[in-house]
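This structure is in C-alpha cells; I'll ask about it shortly.
Here the complex is missing a single protein chain, while all its other protein chains stay put.
This part shows chain A:
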Amino acid sequence: MSGFTGFVLRRVVGVLITLLAISVIIYVVFYVTPGNVAQITCGPRCSPAQVQQVADQLRLDDPLYVRYWHFLEGLVAGQDYSTGTAVQHCPAPCLGLSYQSDQQVTQLILTKLPVSLSLVFGSMVIWLILGVGTGVLSAWRRGRLTERVLTGITLVGVATPVFVIGLVLMIVVCGELELLPFPQYVKLTDDPEQWAWNLLLPWLSLALIEAAAFARLTRSSMLETLAEDHIRTFRAYGVGERSVIWRHALRGAFAPVIALNANNVGSAVGGAVLTETLFGLPGIGRELVHAVDVVDLPVVVGMVLVVGFFVVIANALADVLYAVADRRVVLA
C-alpha cells in the first residue's frame, strides 16, 4: 500500500500549495484595490483618527509582501491588535478584524459556518440518493416510458431556479398544508430534531436542483459503462440484470459522481446564497454577499479563503476516494 500512502501524501502537499496560492491571490487582489484601503476597511462613518488606527493595524506603511507575511503569521500563530489603550488578542487562526462589525473575522465565520455546513451536507445526502437513484433507474429503463418521464423531470429540475422551488415548497408545505412551520435556524447542538425539521425544506429545495445534475451524470456514465465489454461478460455468464446494474455498471459511474459531488459540496458552502436568503439561514453565503455589499475587506478575504479551503479539500478528498474506488488511478 506504499503506493497509496504516497499518493495521499502527494495530494496533501498539493492541497497546501493550492491554498497558499489562493491566499496570495485573494490578499493581493483585495488590498491593492484603488482608493484609501484604511478608509474602506474602516467604513464610511469612521473618524480620521479611527482610520489612522486601522491603517496602523493593517501596517499599510509596510511593503505588500511584509503585510502578507504578517497575515500568514496571524493565521498560524494568532495576533495582537493594539487600539492605543487596550490590546485585543486574536487567536490563531486569525483572519483579521472586521472594523465595520467590530468582530474578529474568525469568530464571525465560526458562527456562520455550522449553518452552511448543516445545509450543504444534509442536502448532499438527499441529492445523492435522489440523483443517483434517478440516474440508475433511467439508464436501466432506457428507451421506455419510465426513462422519458424521469428525463423530463430532471430537465425541469435543472432549469428551475432554487428560489422558485423553495418558494413553492414553502407556500405549499408551510402555508397551505401547514405541515411544517416556516423554517427558522435551530442549532444542531441545541435541538437535533428541530434542527432537522427546520432544515428539511432548505435541504429539499437545494437538493432537488443538484439531484437533477447528478441524475443526468449518473445516467450517462451508467450507459457508457453498460456498453463496455465487461458488462457483456457478466450477461454472457448468466448474471442477473439487477446485479449487472447495481454491482458492475454503477461502480463504473462512481468516479464522475464523486468528482462532481466534491465540486458541488465545496462551492455550495459559500455559494448557496439564494437558498440561505430565501429561508433566512444565517450562513456563509449570505454573510459573504453582505460583506461584499458594504466592502468589509477583511471579512471578504477571510470568507473567500475559507470557501476556497472547502473547495480544495473537497476536491482532494474526491481524488482520494477516486483512488480507493479505482486502484488504477494510483498507478497513473
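What we mean here is this: a contact is a pair of C-beta atoms (placed from the backbone, for glycine too) under 8 Å apart; a residue touches a chain by one contact, two chains touch by 3 or more; residues count from 1.
In this text, contacts and distances are computed from a predicted model.
*Asks:* The complex lacks one chain in this depiction; which UniProt name from "Tryptophan synthase alpha chain", "ABC transporter ATP-binding protein", "Chemotaxis protein CheA" or "2-oxoacid:ferredoxin oxidoreductase subunit beta" does that chain carry?
*Replies:* In UniProt, the chain excluded from the picture bears the name "ABC transporter ATP-binding protein".
*Asks:* From the list A:175, A:240 or A:282, which touches the chain that is not on show?
*Replies:* Residue touching the absent chain, from the options given: A:240.
*Asks:* Quick one: say which of A:59, A:89 or A:251 touches the chain that got left out.
*Replies:* From the options A:59, A:89 or A:251, the contact with the absent chain belongs to A:251.
*Asks:* Take the complete complex as the reference. Which residues in chain A touch the chain that isn't displayed?
*Replies:* 228-230, 232-240, 243, 247-248, 251-252, 325-328, 331
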